[in-house]
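The complex is shown incomplete by one protein chain, all other protein chains being positioned as in the whole.
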Amino acid sequence: MSTPPRTAIEFRVRYAETDQMGVVYHANYLVWCEMARTELIRQRGPSYAELERDGVLLAVADVSMRFHSPARYDDPIRAESWIEEIRSRTVTFAYEILRLEDPGNAAPERLVTAQTRLIALGHDTRPRKLPPELIHALENG
Amino acid sequence: MSTPPRTAIEFRVRYAETDQMGVVYHANYLVWCEMARTELIRQRGPSYAELERDGVLLAVADVSMRFHSPARYDDPIRAESWIEEIRSRTVTFAYEILRLEDPGNAAPERLVTAQTRLIALGHDTRPRKLPPELIHALENG
Amino acid sequence: MSTPPRTAIEFRVRYAETDQMGVVYHANYLVWCEMARTELIRQRGPSYAELERDGVLLAVADVSMRFHSPARYDDPIRAESWIEEIRSRTVTFAYEILRLEDPGNAAPERLVTAQTRLIALGHDTRPRKLPPELIHALENG
Partner (left out) sequence: MSTPPRTAIEFRVRYAETDQMGVVYHANYLVWCEMARTELIRQRGPSYAELERDGVLLAVADVSMRFHSPARYDDPIRAESWIEEIRSRTVTFAYEILRLEDPGNAAPERLVTAQTRLIALGHDTRPRKLPPELIHALENG
């Protein structure tokens, strides 16, 4: 059994993303997950911006996140995303957020793991089936 | 068996909290959960601001959220919070986010349900036990 | 010569609004200005949500802000807004953001002063004239 292919993005933590605890405010990791998911979709088929213009919205239906270690300002971050499951109306994405290695640091450190289930909506915001070509594109990443 | 007492806050959706789908961006519900949790803590004992000054940080360790219906700009919102479980080092809070009734609307509509488990940290950001007086205050809400 | 009437909103600083300097991240004051402006419009005529549904968008064209003293987590805040100038296509709002008095504190402390000029757009996002009834409502606050 093979592991699903992952898409990764890399960026640095913004000052605006920190809070007074001196670490990244927890809700911001969800934004990073969404950025990684956007990139996964872009690489496998139509961009999410194109999907929306074609009348397919993907709305987040549920979220689970686990925080292992905090990210800090200016840290180099990698956010990885892959597909856990595709059904007729929903797609479940999984995520791993890592701090990239520093010069004196052997390996990336896992900061957050997460899952989000997205449901397909039409422009009327009612549930609809995922277009077959989108399913095909996502499955063949 | 009794249901745990709830603390509620009320406010309106900010324009900044919407996204181009015309609804509240999903990560913002986590901010509302934290506001409700802050109010619960304030009403039962020391404010969270005081807790931090006394060397007790509460860091979010995991999150689960389910999205039932979206909030929109300027909607009147109620965010309710209660305690699910207290252990020596962690507290689990639960949340229900509702749209308040409109004139022509019989009852508040449930938008989001969520749970967050928080872990106590000292100012050195290492895990520590919850202070007994905090446990006592939270238990007797 | 009379001073223009002011609209005020009050709220507490959210944890999410702080940054690692231990104070409110500067861009968030713009969100508070917009909340105060929204309330001013609501009190004087149609709500901004209604305006948008009627095809009048008000887009921010320029901003100036001066930071006098920082707001901190959980501070009680008042954001005041008033109209500086109305022209056929633009409205200029001014703002004063204050920390409300503490028990041992004589008077509110001025934190931020700001101005924003907004330009009226149609749903096609092209500039348009402000509807006369909106001008009338805003002028008679």
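The letters A, B and C name the chains in turn, as written, and every chain counts its residues from 1.
Here, contacts are C-beta pairs under 8 Å (C-beta built on N, C-alpha and C of every residue); 3 or more make two chains touch, one makes a residue touch a chain.
On a predicted model such as this, the values are computed, not experimentally measured, just so you know.
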item: Candidates B:18, B:38, B:81 or B:113 - the one touching the absent chain; value: B:18
item: Absent-chain contact - pick from C:46, C:70 or C:108; value: C:70
item: Interface with the unshown chain - residue positions in subunit B; value: 15-16, 18-23, 25, 27, 72-73
item: Contacts of subunit C with the absent chain, listed as residue ranges; value: 20-21, 26-28, 30-31, 34, 52, 57, 59-67, 70, 125
item: Where the missing chain touches subunit A, by residue; value: 11, 14-16, 31, 34-35, 38, 47-49, 73-74
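The rule we apply is simple: only the chains that are shown with their structure count from here on.
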item: Chain whose Cα mean lies nearest the overall Cα mean; value: B
item: Chain centre separation (subunit B, subunit C; CA means) in Å; value: 27
item: Computed distance of Cα centres, subunit C from subunit A, in Å; value: 34
item: Multi-partner residues of subunit B (at least 2 other chains); value: 31, 34
